[in-house]
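After the structure tokens below, expect a handful of questions from me.
Of the protein chains in this complex, all but one are displayed in their positions.
Note that the chains take the letters A, B and C in the order they are written out, and that residue 1 is the start of every chain.
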Amino acid sequence: MNAAPVPADWYLLLSLVLFAIGVVGVLVRRNVIIMLMSIELILNAVNINLMAFSRLWADVNGQVFAIFIITDAAAEAAVGLGIILAFFRNRETLLSDEMDLLKW
Amino acid sequence: MTDALTNGGSPIETTVLGADEIILNMGPQHPSTHGVLRVKLKLDGERVLSTECIIGYLHRGVEKIAEHRSYQQFAPYVDRMDYVAAVSNGLGYCETVEKLLGAEAPPRARVVRTILTELQRIASHLLWLGTHALDIGALTPVFYCFREREEILKIFEKYCGARLTTHAFRIGGLQYETYDEFETDVKRFCDDFSGKVDEYETLLTENRIWVGRTKGVGILSTADAIALGVTGPMLRASGLKWDLRKAQPYAAYDQYEFDIPTGKNGDTYDRYLVRMEEMRQSRRICLQAIENIPSGPIMAKVGKVLKPPPGEVYHSIEAPKGELGYYAVSDGTTQPYRVRVRPPSFINLQALDKMARGALVADLVAIIGTTDIVLGEVDR
Amino acid sequence: MSHLIPPAIAPFVVPVICGIVLVAVFPLLAGYIVLLERKLMADMQARLGPMRVGPHGLLQPIADAFKLLIKEDIIPQGADKFMFYVAPLISVTMALVAFSAMPFGPVFQIADLNVGLLFIVAVGSLGIYGIVLGGWSSNSHYSLIGALRSAAQLVSYETAAGLALVSALLLAGSLSMKDIVQAQADQGVWFIFVVPIGFFIYFVSSIAETNRAPFDLPEAESELVAGYMTEYSGFRWALYFLAEYANMVIVAGIATTLFLGGWLRPFPGNHQHLIGTPFELLDALPSLLFLGVALYCLSLVPRQPVQVQKLFMAGVAGACVLLAAVMALTLFPPFDAAREGVHGAFWFMAKVGGYVYTFLWVRFTFPRYRFDQLMRLGWRFLIPLALVNVLVVSASIVVQQNWEWKHPVVSTVVTTAIMLAVAFWLAEEGAKPEPAPQPADGE
Partner (left out) sequence: MIDKFLFLFFAVLMIGSAIMMVTRRNIVHSAVYLITTLLATAGIFLQLKAEFLFVVQIILYVGGIMVLFIFVIMLVNLDVAIRMVQFSRQGFVAGILALVLAVQIFLALWIGRAGLPAPAIHAMPPKNTEAVAEALFQHYMLPFEIASILLLVAMIGAVVMAKRRV
């Protein structure tokens, strides 16, 4: 239909920028929920890469791996949010630098 | 006029809250607080930790007004307390003053009073059923109930010209003779009505959702009910067979046969069943009474100016919502020295906290509904 | 005419027109569903319903829409303004976007996606954000509780609904809405007759998903005033309402496509001809139906009190006759191409209407569930039942394919019997009394 598809390196650049933003988010924010969300951002950047290469090589394996990554993100979010909820109940805070005890 | 009703008398802590606790202010403008009841809830998620009723939004000083009116002048005011059962209020007041005077209404008046009061009980229960079902989410019964209630109100209107605040009785008997088709009207209503109650029961009694929403909700044990002074259908649903119509008969109740339905578990479902059965029993009383209305005068000779001898009297009747008591003190003048009303709603409302603790917000709505309160009576 | 359109744009013309028609017509349609709901409710409750605006209240939706448009738009103090503005838009946009893959007929479909069904389910589930964010941004306890209830309810029931859809998907073997209907045409049976339990599960969960009674806890009037909509007024409130009714039509459309044969007419395999004519008997049904409605309207004309109302009623009758004529006209050979589209759309809408009618009927009949009961119904009854359903249905398919089982009716009866047994067992288990909830700690 269209003669000039998007060059592959555009996707890689996009994924790079997203990845960097995610890293900054994890490092800069003190709120654990936002840190968790930044990690989701990083995972998404990876997914874009996988999908781009899947398209490039015309091979669905990349998409399968993207599905695994989404699965992993779901598991991570469930456990992470469970921890955050338990933490908030006990300490009434969401700040990462106040999570300074291994046991309370 | 803020009055805190809490179990044990201590107002709930609203300042110290746990991590998951919130304060929810239900009312005074809320679709299911039946007027202007305001309930302050302490919630843990959706579970009610404690409740605090804040009342007085409809306070009009009815008892104080009584002290500045003659006995007859005060009679219309009592209709405005429990405004969905005005006839019963009027009956209680008239009988109290008659007791104070030492007079007694003639037999014909007593029978007509009984019929009208029982019709009023049916009307009041119908209103309760409709709104209670609406609170629990059944949209349809309310219209069926109002359809039948309308018939009762038509009878009232034909009899005394008013539908809601009827002022149907006078101290000493009745002001109006019954109208010509009174008997046929009441009889027709009663004949239709038993089928209608079955109709409501078809919609609700066996309905799984209804049973799930009401069974085991808002349990009030017999001991608690007695301790809190709860009366009426709520007390009977808790298992105590106590009905003033049988225990200390007034009007013409001693002449008729009827059963007192009681419940076992004292939950919302039992209170529903008790009230449904009471409607049937009221119909039975009406049918018996309408068969044989004695002829004769409708007014005792009490004179135009009422001057009861000094003294005090307490008289109570079984209003639709429970024991409606009037305590009147006369100092020998034309105006009462003091009138104190024991409104059933006000006292039944005290049980709210007992029933609601540990329930969910949705249950609380059912519990407020099943208490059958009228704020006009609670606040007076 | 087609040569006038440049080839680069050509494939977009029909979908864009369809889209515009949908977005333009749907609000009106939603208004009339509301009117229908009120009329039905009135009928079941021994009253008349709206009667003042237009004959039998037929213009009521327009009056309501106008009223809502000119109402004051209240924003509560302390509200998150941006979210408060955006939330209803999210709800309504997502609901309307979901229509894009809905096959209203073999012709009238905006896009036949390879993953059409999943797309509709996915986009439909995004409407939850409108609800949650609206509830949160209102800065009110009632709204927030309503929003949280809504989120929990939607997530739970989506699982059951999804699993119920899987049982039909197994039979169809495709995710494309068009192919699903085609599969039902090829197999000669609507899937509701093959997996009735799956349909039942989807029906119940779809009521819960659209927040309709008896699962309308997020907006339970007697408990939460209006749930997440408590602080909304005027046009924004109307948008939420629009989204709710759009969602109703969407779930009805999904159920119609998957279980009720989509745009196929009843008995698609029956080619009995009307005696002495080249028309198929069942193809003539829509025309006869419209004629019947027209006759009924005409019979109402003399009973209208006002001249204008008489005229209006006659007009409605005329419109019905016109529709009947269109339906009849497309039976003739020159309009073969149009027949599929027109009749398909008619049957689709008729089935959607029937489904929505059942929704309304349920609403007027049942009291409301309590939140824990609702969750128990979802997690302890519907989801296990749906899981077993998927297993049983796939097992029956495997049996049919591998052993050349020639009696689909027998296998349907057997699977349904098994499922019914499981359902009753689950219901019995669920009816057993719960251990009494512990009194709240800390008191």
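The definition used in the following text is that a contact is a pair of C-beta atoms (placed from the backbone, for glycine too) under 8 Å apart; a residue touches a chain by one contact, two chains touch by 3 or more.
These figures come from a predicted structure and were not determined experimentally.
Participant: Using the document's contact rule, name the residues of chain A that touch the chain not shown here.
Facilitator: Residues 2-14, 16-25, 27-31, 33-34, 36-38, 40-41, 44, 47-48, 51-52, 54-58, 60-61, 63-64, 66-68, 70-79, 81-86, 88-89, 92-97 of chain A touch the chain absent from view.
Participant: By the contact definition given up top, give the residues of chain C that touch the hidden chain.
Facilitator: On the chain C side, contact with the omitted chain comes from 80, 82-83, 113-115, 118-119, 121-123, 125-126, 128-129, 132-133, 136, 144, 147-148, 151-152, 155, 158, 175, 438, 441.
The rule we apply is simple: only the chains that are shown with their structure count from here on.
Participant: What whole-number Å value describes the gap between the mean CA coordinates of chain A and chain C?
Facilitator: Each chain's C-alpha centroid was found; their separation is 36 Å.
Participant: How many angstrom lie between the CA centroids of chain B and chain C, rounded to a whole number?
Facilitator: That pair's centroid distance is 44 Å.
Participant: Nearest whole angstrom, what separates the Cα centre of chain A from the Cα centre of chain B?
Facilitator: From the centre of chain A to the centre of chain B is 63 Å.
Participant: Write out the stretch or stretches of chain C touching chain B in their complex.
Facilitator: It is residues 41, 44-47, 141-142, 145, 213-214, 216-217, 220-225, 363-373, 437, 439-440, 442-443 of chain C that touch chain B.
Participant: Inside the complex, what are the residues of chain B that reach chain C?
Facilitator: Listed in rising order, the residues are 18, 22, 24-25, 30-32, 44, 46-47, 49-50, 133-140, 143-144, 147, 203-204, 207, 209-210, 212-213, 357-358, 360-363, 365.
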